[in-house]
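Coming up: subunit A.
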Amino acid sequence: MNIGLLETGSGHWNALIWFIAVLIIGAGVIYLRNEGEEKYKKGTNQTKPFLSGNPEISKEDSHVGASHIYWGFTEALKNYYEPLVKMHTGSINDYSGWIILIMAIIFIIVGVS
Partner candidate 1 sequence: MIGEMSRIVRTMTNIIFGFIVVFGFYVIAHGHLSPGGGFQGGAIVASAFALLLVTYGTEVIQQYIAKDLLSVIESTGLILFGSFGFLGISATYFYNIVANSGGLFGSPTVIGVNPGDLNTSGTIALMNIAVGLEVLAALGVIVLTMSAAAEIIQNKEKS
Partner candidate 2 sequence: MIGNFPFVAVIMLIALGMYSLMFKKNLIKIAIGLTLLEGGVNLFLITLGYRKGGVAPIYTMAPEGVKMVLPTPQALCLTSIVIGVATTALVLSIAMILYKQYGTIETDEIRRLRG
């Protein structure tokens, strides 16, 4: 079977085998899910989400906007992000300055070696 077998230098990868494996595992999962849970009863409090006793917020209000996604991530990396965002000044002079700076650096590196 050489169809789809990709040599990756130190190993192999075959998307078709992966695909078949996903199908088998998926079928297993669906089978287990259809078996069902014995204690589950429809229409009781079991089906409602539990938010530490607080009332559930409506779907419209609970949608997180794009600016708030990964808030913790950016907050934790504040020291990394602040200078990085400051670096992107948006001024044409800085854009050309960076090019000339990098050109000088590469000039030194290649010139020395």
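In this section, a contact is a pair of C-beta atoms (placed from the backbone, for glycine too) under 8 Å apart; a residue touches a chain by one contact, two chains touch by 3 or more; residues count from 1.
A quick word on the picks: all candidates are chains of the complex that A comes from, given by their letters.
Treat the numbers as computed from the prediction; the structure is a model and nothing was measured.
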item: In-complex contact of subunit A, chosen from 1 or 2; value: 2
item: Residues on subunit A engaged by candidate 2 in the complex (per definition of touch); value: 85, 88-93, 96-97, 100
